[in-house]
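Have a look at the structure below, then the notes.
Only one protein chain is missing from this complex, and each of the others stays in its spot.
Entry: chain A
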Amino acid sequence: MSVPTYDVVIVGAGIVGAACAAECAAEGLRVLVVEAEMVGGGATAAGMGHIVVMDDSEAQFELTLYSQRLWEELAEELPPSVEYDRCGTIWVAATEDEMRQAERKGKFYAERGVAVELLDARELREAEPRLRRDLWGGLRVPGDGVIYPPAAAHFLLSKARAHRTELIVGRAVIEATLGGEVRLQDGSNISSGIVINCAGSSSPKLTPQIKVQKRKGHLVITDRYAGFVRHQLVELGYLESAHAASSDSVAFNVQPRRTGQLLIGSSRQYGAEDARVDQGVLARMLNRAFAFMPGLADLSAIRVWTGFRAATPDNLPLIGPYAEGARLYLATGHEGLGITTSLGTAKLIVAQIMGRTPPISSEPFLPIRFMQESAHV
């Protein structure tokens, strides 16, 4: 067999592919990125860009926290176009029950070294005067932030390119073998030491064995209303919404942009392949937002769009070799957290490629966890 042209070929230049490219290139690896459409134009262009620590599971907590800190470290290098803003998150409690939940969540974060601040009803009103006045309180996580994801993907890729990473845009990979071969749309073949499938919600097209499903989301952007909202606001019921595996769900989720605009989310739908805006879901999502922040109803909206999250059965991404010893790697299945966890994902991948001890446990994310399962059926 001939010597591979590249050490690593990355399929997909979303934020995950871009982060992996930057990290591999920094190791001195010869990297090629192949992007079918355009840099950062997939889910990365549709996502909210909330950099958030989440406690759905210990593994998710560890990966999101590690990644959030990587964004902080990177902050100085980020160009203004990335609009990094450490605005913090407030998890909003609408009921007494949710207030208890906020306390538990706060304790969980604090025990693991994350700064948090519990807000009572009055403090919440002071922090976010536009919220409905009869809410119970909330939990502030000041370390969380917001970025503009397409610009971040562009930046990460230019970092990679400064280390001579090559980029092909406008040609799709149609096959990626376990042995490290990729075939492009135009029929050309490229051999590589390792191939990483970073194709987001399209990743199962290249690697059909993996359990990644599309999960549709809607977002609305408003005109500019500087200061209307100060933190990213998420209802505590959000995780419930993220878990509702069978039915469509919506949650109150509002983000202040550097531009003064507000980004309003969020919805989750399985089995919806059509990218068009679903008026019924949009209406539910907005009415949910009005219930928390009535003043939103008077603002002007300029665009609505949809995007597809790449969801896995256990809500954790797939990061690592497809199977023991395979030269095909996966970095996909990040569902609603891929902007945040792109940086952590890239570190884990590089540690695996270089045979180093990973910075956090990579076990929970190994694709093998599903492969074994399916081998048993």
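The rule we apply is simple: a residue touches a chain if its C-beta (ideal position, glycine included) is under 8 Å from a C-beta of that chain, and two chains touch if they have at least 3 such contacts; residues count from 1.
Throughout what follows, contacts and distances are computed from a predicted model.
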item	value
Name per UniProt, for the chain absent here [options: "Putative phosphonate transport system ATP-binding protein", "ABC transporter permease", "Cell division topological specificity factor" or "NAD(FAD)-dependent dehydrogenase"]	"NAD(FAD)-dependent dehydrogenase"
Hidden-chain contact residue, picked from the options A:8, A:45 or A:59	A:45
Omitted-chain contact residue, chosen from A:162, A:226 or A:297	A:297
Chain A residues touching the omitted chain (full complex)	38-41, 45, 81, 150-151, 154, 220, 222-223, 259, 264, 277, 279-280, 282-284, 286-287, 290, 296-305
